[in-house]
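One protein chain omitted, others in place.
The first chain written gets the first letter, and so on, giving A and B; residue counts start at 1 in each chain.
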Amino acid sequence: MEDMIEIRWHGRGGQGAKTASQLLADAAFMSGKYVQSFPEYGPERSGAPITAYNRISDERCPIHSNIYDPDYVAVVDETLLESVDVTAGLSEKGAIIINSSKDPEEFKPLLKGYAGRVCTIDARAISIAYLGKYFPNTPMLAAVVEVSGCVEKEQFLKDMESSYRHKFAKKPQLVEGNLQCLRAAMKEVRG
Amino acid sequence: MSIRERLSGNEAIATAMRQINPDVFAMFPITPSTEIPQYFAQYVADGKVDTEFICVESEHSSLSACLGAEAAGCRAVTATSSAGLSFMNEVLYVAASSRLPVVLAVACRALTGPININHDYSDSMAERDSGFIQIYAENNQEVYDNYLQAHRIAEHPDVRLPLMICEDGFITSHAIENIELEEDETVKNFVGEYHPENYLLKEENPLAVGPYGISAYYMEARVAQAHAMMNAKKVILDVAADFEKTFGRKYGLIEEYKMEDAEIAMVIMGSSAGTAKACVDMLRKNGVKAGLVKVRVFRPFPGEEIAKAIANCKAVAVMDKSEGFSACGGPLYAETCGACYNMKNRPLMVDIVFGLGGRDFTVDSAKTVFDRLANIAETGETGEIYTHMGQRER
Partner (left out) sequence: MGLKAEEINEHIAWQDVTIGCEIYEAGTSRLTKTGEWRSKTPEWIREKCKQCLLCAPFCPDASIPVADGKRDEFDYEHCKGCGICIKACPFQAIRWKEEG
């Protein structure tokens, strides 16, 4: 399937990499796509490295293996770069998106010669600025959508708004903060 | 009208259960099936079902509680995996021989050891002789659709056998994918209510269940049970035909994928069949006449159907996702060979044990198999018949 986008998420157990991959699947689903979101379970321990995956396509994808040659990689915790080969198989036409306050240039020497696009997003600062707490998933989701274009951006924001209105039906004051958080992340992703 | 949704396999099963609203759900948790009772408990708490939700102390008890409920005339369900299914072993046989049509969802997972939570069919294949009907799914949609058909098959008067709805642990149970759900009312109408002719609590004629059967009766009882399993074939197809008429999705005992002119083919089950289909498509583009047969129903075993589907192939690989330790091949291979033995022309056939304990099966893995089959077809030599795939080797 030529139209298919494959994404691999790296995080630590309990940090929400699996949830982030589900949120991306939700966003793509709402825009009319076929989606897959699935975790790869290792030792099942809080803090242990975990991997989650997305496939996003215009037709149903019959493949049910893990993803070895992703178009994009999202790293929820930059300390993983020391222990996990995050760019393994990553397409050089794609990109890696790292949650960090650092400049993308600082990561290039750590990525084993990966020659594709390297992006960073300061999910902590953006999350605290707009949501008052550290929820890395919301800015990470927006950054992945911005960089990968796996969902049309305006459609994405529209769908997320209606999803937040549903989710926060009893706390409508949270809708605007979350939307601002998404917009800021899409703007502030570097690299 | 179908409802476009995205759900994991476990949530798809829980959704089907909610729509069917069974009388009793006796539950004991085990990875990766735990989410099924977890979702269902929420439905109970939210008043979306009026099921008696019983938390018991083991899988032996969860299935036993279901049998009690079924004997009393109720529709009873439960879910389990791996060691949980093994612990039910004794009760599985009681369910089948007592002809109590409980529906058991199994998120298939490896058996120890080494201890492992990931997917293969060690658990369900170990229970292939228990007398349960077994239906396997390639993805969340099939799990859901199979579940909607399950009660009607199990409860049919010509069958009356318990039934396992098998999904691949994690690969299907925890993967979120698009799914077409059906309206609650349409599902309720399709599945119908359960009104057994006889049951323990029937006032007019109380019933004795599970009597002792001395040698003078045991053989007859087993032959009757064997015939019920034979009858299940037709009932599964009848229910599938009605399902297609109602919901538009087609099911059979097996699924033949590009088999019309296939020279090389795989016989395979579950989610790996989807991955292998992608490989078949790729090979077809390059002019390779590859195909596959997906075994949806393993009990009753569709031997004739499989044999007919692969009769004109030159070489076939049977893909076993459980190691039966027979030292000459896995259970799917043994039964497929058995089914083909009396054919005048039969393909050369090899067994490949793969994917144990979550070892990944990729499009490339499938390609390796088809390459080997192409070689067998060309040379007429099978080489080693029973092999493993995907393990590290020196």
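Quick note on the criterion: a contact is a pair of C-beta atoms (placed from the backbone, for glycine too) under 8 Å apart; a residue touches a chain by one contact, two chains touch by 3 or more.
Given the structure is predicted, the values throughout are model-derived calculations rather than measurements.
Visitor: Using the document's definition of touch, tell me which of B:I13, B:M27, B:V49 or B:L100 contacts the absent chain.
Guide: Hidden-chain contact among the options goes to B:L100.
Visitor: Kindly state which of the options B:I3, B:L201 or B:V223 is in contact with the chain not pictured.
Guide: B:V223
Visitor: Sort through B:P211, B:G287 or B:G380 and give me the one touching the missing partner chain.
Guide: Of these options, the touching residue for the absent chain is B:P211.
Visitor: Could you please point out the chain B residues that touch the chain left off the display?
Guide: With respect to the unshown chain, the touching residues of chain B are 97-100, 160, 197-198, 205-211, 213, 216-217, 219-221, 223-224, 227-228.
Just so it is clear, only the chains that are shown with their structure count from here on.
Visitor: Roughly how far is chain A from chain B, going centre to centre by Cα mean, in whole Å?
Guide: Here the centre of chain B sits 35 Å away from the centre of chain A.
Visitor: If you look only at chain B, which of its residues touch chain A in the complex?
Guide: 6, 117-118, 138-139, 168, 170-172, 174-178, 271-272, 274-275, 277-278, 360-363, 365
Visitor: Going by the contact rule at the top, pick out the chain A residues touching chain B in the complex.
Guide: Listed in rising order, the residues are 22, 25-26, 29, 34-39, 41, 44, 60-66, 68.
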